[in-house]
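Left out: one protein chain. Kept in place: all the others.
This part shows chain A:
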């Protein structure tokens, strides 16, 4: 904010300041501000008053108040944009830039929605007050200048009349008025500016909302980038190292089967190398699956989940009911890793003899339930990967519930919104 717009640069008022204010740019900007405000106020007063009266008078017809209400809303937005730019230009206030929707609609629901918004009313209040106070303030400011100058110039235009006043006394009063004029002007402008900041500016909740949207977007793009990177690494490993190590294992296997006349030492080494290669193959496959399983990418959740369940040492029963098109990729990924991690926990910690996985889509929500008949007592803070699960679910704005009393059974539920 320009310091010159605060009413009378407090505490530092010397003679120079007082006189200097007469030709200070801030004074002239404030005057222009008030004059334009007055002009806008007059137009706004006419329009708002007419619309208001029309709306009241036409109330029985229903359509007239709807149209009037809608025009008021449109006008309200247009005036807000105009006033904000006026405050930015002349008072250098930090008000939001950019347009507000000027769509004209007489849909009662939309009207109600807008009229239900506090911001609509606070802006309308500014324009209503401004439509009366604006012209008044402009008049006061302009009058101060005109009267001051006229009185100052009194000795030049002697008036015949019964006055006994000395024309130079007029001049003296003129000087006082003129010296006061800049401060009146700037004071009035500052009051207007204060009102605009309160009533046309963004509220704290707006600001928070904007930041949340921004943060959510940047989180999504981080998650997406991480996912894309995992997919890329998976592809690279699959096309490169995995193929090569499989070929290596095959060749070692062939050598092991054919070179049977090697000395014992050599045969043992060959057998060892083959087993190592097989082990490496398996480890690499598990690693790749943990990064991003190809079956999930290619065939979707249903196929991927039966593979996960089939690998579980605890017998698992899977039911997937996801009709229609596939859920978004990130939701599928979260659901997959959630089931995968949960079943790992079941096998490691629960002591369960069986488990079930139920996945169903209701509306636009993917519902997951993983249950086992184990000992329960799972603790999300226990570092068993449960906290990781909850984090994954949160990354797609899902909800996560763990029910695991001592003695069991354990149920994990999650709901993942699939809105794309």
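Heads up, the rule we're going with is that a contact is a pair of C-beta atoms (placed from the backbone, for glycine too) under 8 Å apart; a residue touches a chain by one contact, two chains touch by 3 or more; residues count from 1.
One rule holds in what follows: contacts and distances are computed from a predicted model.
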Complex member absent from the view - protein name from UniProt, among "SPW_0924 family protein", "Oligopeptide/dipeptide ABC transporter ATP-binding protein", "Response regulator transcription factor" or "YIEGIA protein": "Response regulator transcription factor"
Given A:251, A:364 or A:399, the one touching the chain that is not displayed: A:251
Contacting the left-out chain in the complete assembly, out of A:138, A:152, A:309 or A:335: A:309
Full-complex contact with the absent chain, from A:317, A:387 or A:401: A:317
Residue among A:100, A:195, A:294 or A:369 that touches the chain left out of view: A:294
Chain A, residues in touch with the chain not shown (by the definition above): 238, 243-244, 246-247, 249-251, 253-254, 256-258, 277-278, 281-282, 285, 293-295, 298-299, 302-303, 306-307, 309-311, 315-320
